[in-house]
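Chains shown are a subset, placed as in the full complex.
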Amino acid sequence: MKWEVRISYKKGVLDSEGESTLSGLKTLGFNNVDNVKAAKVYLIEGNLTRRDVEEMCERLLANPVSQDYSISEVK
Amino acid sequence: MAGPISLDVDDTGLIAISRDMQLSLSLEEMKALKSHYHALGRSATGIELETFAQTWSEHCCHKTFRGEVEFEGRTISNLLKTTIAKVTADLNPDWCFSVFEDNAGIVDFDGDTAIAFKVETHNHPSALEPFGGAATGVGGVIRDILGVWGEPIANTDVLCFGPLDYPYKRLPAGMKHPSFIYKYVTAGIGHYGNNMGIPTVNGAIYFDESYVGNPLVYCGTVGLVKKSRYKRVIKPGFSMILAGGKTGRDGIHGVTFASVDLSTEQERSVVQIGDPIEEEKVRRAVIEIRDQGLGSAITDLGGGGLSSAIGEMTELGGCGADVHLERVPLKHPGMLPWEIWTSESQERMLVCAPVDDVEAILGVFADEEVEAVVVAEFTEGESLRLMHTDTVVGEINVPFLFGTNIRTLRVATQPERSFSEPSVRSTDPGADLRALLAMPNIASKENVVRTYDHEVKAQTVLKPLQGLDGPGDAAVLKPLFDSYKGVVISNGMNPEYGKIDPYHMAACAIDEAIRNNIAVGGRRIALLDNFCWGNPERPDRMWGLVRASQACYDVALEFETPFISGKDSLYNETELGPITPTLLISALGVMPDIRRAVSMDLKETGNKIFIVGATKDELGGSHFYKLKGSLGKNVPKVNAREAKASFDALTKAIDSGCVRSCHDLSEGGLAVAASETSFAGGLGIELDLDKIPRKGELSTEKLLFSESQSRFLVETCDSAAFEKAMAGTVFSEIGRVTGDKRLRITAGTATVLNIDINRLKGSWKNGL
Amino acid sequence: MAYKVCIIRAPGTNCDRETALCIGSLGIEAEVVHVKRIMDGQTHFSDFDGLIIPGGFSFGDHVRAGALLGKILKERFGDELVQFSADGKPILGICNGFQVLVECGLLPGRGALGALTTNLSSHFECRWVDLKVEESDCIFTRGLRRGIRLPVAHGEGRFLVTEGELQEMTEANQLVFRYALEKGEAAGGSYPENPNGSVEDIAGICNKAGNVFGLMPHPERAFYRFMHPRWTKSDDADSWGDGYKIFKNMAEYIRR
C-alpha cells in the first residue's frame, strides 16, 4: 500500500517558508501571486493500514503544537 | 561495451573511438595506446580505455600546466614546475611538511600538529545544479583534507557570479539566472558546512558579467594533521578498504558503451546532492582510525572515482593490485564494472592497511555506521587487475598508465589591446563614496555570511564580521585547546586588474592575500593558487595564464611565501564567451598568540591613525573607475621588496601591542577602508589627505580611491612605539579617531567630505 | 569519586567535542556516547551524574530538527530519562539538544508540549544575541543576573507553545533566557535581536524543578572571552566568557 502524508503549518503559526517564497516570487516579477503556503509530503510504502500511518504522524512526523497532518491513500 | 575494442585501426579510427566513447584522448594519446596494445598482442577492453581516459585527463594530470608552451619565442616546459612550484623549491623552507604531492599542502604548526590546506573549484556542476554543485564542492575539498589524515577545522569559500540584476531577456535558453545561482550556491555551501559542523570562516563574493552562466565556486578546507600519524605506506599484500556512501551512477562522464535503455539513463544523473551527515560519520571514523594508529595510507575518491584513487595508490606503492568490483556496495543494482570503476559518487574514502589492521578498521567504520568493505589487495608486480566476480575485465600496466608522458603543446600569444586613462573627476566625493560602498563587490555580504555557521567548534577567534559587523580581513582560529597558537586564513583576488594585465593582477592577488593575513597578525605565510581560466587552447588565454604564473613566481619569491598546493580549472567558457581570467590566492599564516590578534574596527577615541604604504596614480581596474564606467590603464603594481619590509615592520608593531586596529586598503581605496573601519568601530575618524605619502602628483579623487597595493590603515594607542617599529618604511600619521560618528576627510584646511558613518554603513549594508 | 557527564551524540551531532572540553575542564569527566551504545544496552543513562545533548544536526534534522533523536529517546528511554530527571540529575540541551528535549517531552515538562520550528527568516542564521536572564529556579543560571551575550546558530529555533502552557510556564518561572535588546529589556519580537521569532522572545526554558534546561544559544562557544566577537576591544582575552557560568553551575551542582 502507498500512503501520502501531508504536513502543513497549523493555522496561526506563521509559515515562514511560504512567506519567503511569496516574496521571492514577487521579486522575480510575479506580481499576481497573492499567497503561498508550503507543506511537506511523505510518500510511504509498505503493508500499512491508515491507523498505522496515523500513528506515524502522531509519534514522529507531525508536531501537534505547530503542524497539522492529512493522510490519503495513493492508488 | 563488454567486448574487446581493437585499436588496430588508422588515425581516423582512433579519433572515432576516442570521440564515441567520450574519452577526450588526443590522437597522440590514442596512438600511444595503440602501440601499447600492439606490443601486448591483444585488444583493449572498455574499462581499460576508461581508466586511461580518467588518468590522462586534464583534471587529473594538469596537461596544460605540466605541458609545453610556446611563449615569446621560447618553449616553457612545465609551467607549474618552473613558476609556482619553483618558488617553494627556491625558498625550500624547513616548515613545509608536504607540498604539491598529496591531496593538500601541509605545513608545520605546533609540535606534532601540522596544518593542511586545500582549495578546489566546482564550477560546472554549480552552473547546472547550484545547490548540489556547491554542496558537493565543499564535501569534496573536505575529503581532500581527510585524504591526508587531516581533521577538518575550517572552510573558506570564494564565489563569483554574474550581476544579480542581469536582464532575463539576455539569458540564453537553458542558462540559469545569476540570482538563482547565487541563492542556491550559497545555500549549498551553508548546508554542507553547517551540517558537518565545520565553520565557514572566510571568503568573498565577486560579481562580473563574464560569470553569467559560468559561476566560479572555490571551496577550501583547513585541517589539522598529526605528523607522527601521517602515513603513506603501500606494500604488496596490503588491503584497500572502500568506505562511505554507496556507489551509484552519479557523475559518470564516459557515457555509454552498449546503448543504454531509458530507465538507466535516468538514474545516471549528472549532478549529485551531497550528504553531509554521511561525510560527518566518515570523518569521525577516519580520525579515529588515525588516532588508533591503524591504516597505512589514505586517499579520497574524487574525479575518476575508484579508477583514479586506486590507480594512484598502486603508483605510490610501486606495485600492482587485484580489484574486486563486485564487492563495491551499490546504489543502483546491475551497474556495469566500468560504471563502478569510474563512478564519482560522493562521501567515499579509501584506506590502505596491512592485513592485521583490517578487522579493527572495519570495526571503527561499523561503530560510526559507515559501510566499509575490502575492495582490493595490493600485489607484487605492476599489474592493475580489475575483476568482476571471477572474470578479469581489465588488466593495466601501472608504469605505463602513469609513466606515459605525452606532452601537450600550447601556444601563448599576447592579444593586441590598448588601454587609456579616463579623465573622470569626483564632483561630490561623498556621493561617490556611498555609491562605491553599495557596489556589489564592496557591499556587505552579511546576508550570506550569517547563513554559514562560522563559530561551530568554538575556535573562531577573529570572525568574518568584526566589531559592529565590519568586513574582517582574515579569520583567526585557535585550534588547540592547550595552546594560544593561531591559524590565520585570508584570500586575495582581483579579476578586474586582469582585464588590463594578468601579470599585475596575479601580483596584486598575492599582495592582497598576504596583507590581509598580516593585518590581523599572521606571519610565516604559505600560499595556494587557484586558476580559473578560459580555454587554454586559445593563445590569448594561454598568454594570460603564463603571465599570471610568472607573476606568482616573481612576487611570491620576493615575499618569501612558498606555494604549497593549488589547482586549475580551465575551459570556463560558455556561449557568452570566456570568463574573466580569475586567480584566487589563499594565504595560510600562523600567529604565536591569538590574544595579540588585531581586528579591523576602530577601538578608541583619540587614537592616532596611520597609513602604511605609498599611494600612487593606480586606478586602472579600480572600482572608482568602474563606477564611472571606465576601466583605465594604470593598474596597481606591487613592489614586493618594499612591501615585504613594511609587512615585517607591521608585524613587529602588532607584536609590540601598539596596534589597536588595522585594515587593509583594497577595492575603493582609502575612502572605503576608512568608512569600514569607522562604522565597524562605531567611532568617527578624521583624515588629512595632504599627509598621505605618495608618488607623483595626485588629485583628490585619486588619493581617496586609488587602489595601490601593500597599504593599511592602522589605529595606534602609542604613536612612538608604532613609529619605532615602522622605521625605514613608508608610512605617515594622517588622522585620529574621533568621538562623533562622522567620517571627516580634509585636504589641509579644505573639507573634502564629512558624512555620518551610519549613512555610510546604510549604503554598504543595502548594496546587495 | 569522579563525577561523570554523558554527552550523547547521534549521526550529525557536531558540537560534542567543544562541549565536552568545557565541562571536562571543570573537573567533571565528560564521556561522549553514541546513542547507538545506549540502544544496544552497552551503556546506561543511570551510569552518569548528568546529561548534555549538544548541538548539531542529529539525523540530519530530517522530519524536524531534533525530532528523530527526540522520539527515539522518548519511546525507547522515556522512563529512564524521567527517572534521571526526578533524581535531580542535571540535563542540558543546547541548540539541537534543546530541540531534542522538546521533541522528547522533557521540556517544557512532562506531558506538556512545545515546538521549535523554522525561523521567521526561514533560513539558518549565525549571530550573537543579547539575553535577558529571568528569575527562575534553573540550576544552570544561578548567580547570573545581568544580561549576557551568547551566539546562536540555527534554522529552527522559533519556540512555540499553546497559550495555556505558556501561562503555566511563566507562572512556574520556567522561562530562563529571553532574547533582548542591547539595553537589556526583552526584544519584543524585533529582528534580529530576536533572531527567530520565538514567542515571548524565549531563548531558553527549564522544567519546573530547574534541573532540565534547554536553550538555543551556544554557551560552549562563549566559554572564554576570546570567543566573544568584540573581545579585541578590551584587554581581557584570557578571562571567562558568558557561557562559562552555565557549565560551572552544572559542575558545582553535580558536586553538591
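Each chain gets a letter, A, B and C, in the order it is written, and its residues are counted from 1.
Throughout what follows, contacts are C-beta pairs under 8 Å (C-beta built on N, C-alpha and C of every residue); 3 or more make two chains touch, one makes a residue touch a chain.
Source: prediction; values computed, not measured.
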Would you kindly express the chain stoichiometry of the entire complex in this file with the labels on the displayed chains? A x2, B x1, C x1
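The rule we apply is simple: only the chains that are shown with their structure count from here on.
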Where chain A and chain C are represented by their mean Cα positions, the distance between them in whole Å: 28
Taking each chain's centre as the mean of its CA atoms, how far is chain B from chain C in angstrom? 36
Report, in whole Å, the distance between the mean C-alpha point of chain A and the mean C-alpha point of chain B. 40
Check: chain C positions touching at least 2 other chains come out as 123
Multi-chain contacts in chain B, i.e. residues touching at least two other chains, fall at none
Considering the complex alone, what residue numbers of chain A touch chain C? 9, 13-14, 16-17, 19-20, 59-61, 63-67
Please output the residues of chain C touching chain A within their complex, sorted ascending. 63-64, 67-68, 71, 75, 103, 113-115, 117-123, 158, 160-162, 197
What part of chain C is in contact with chain B in the complex they form? 11-12, 14-15, 17-18, 21, 34, 36, 55-57, 59-61, 123-127, 151, 153, 218, 220-221, 223, 226-227, 229-233, 237-238
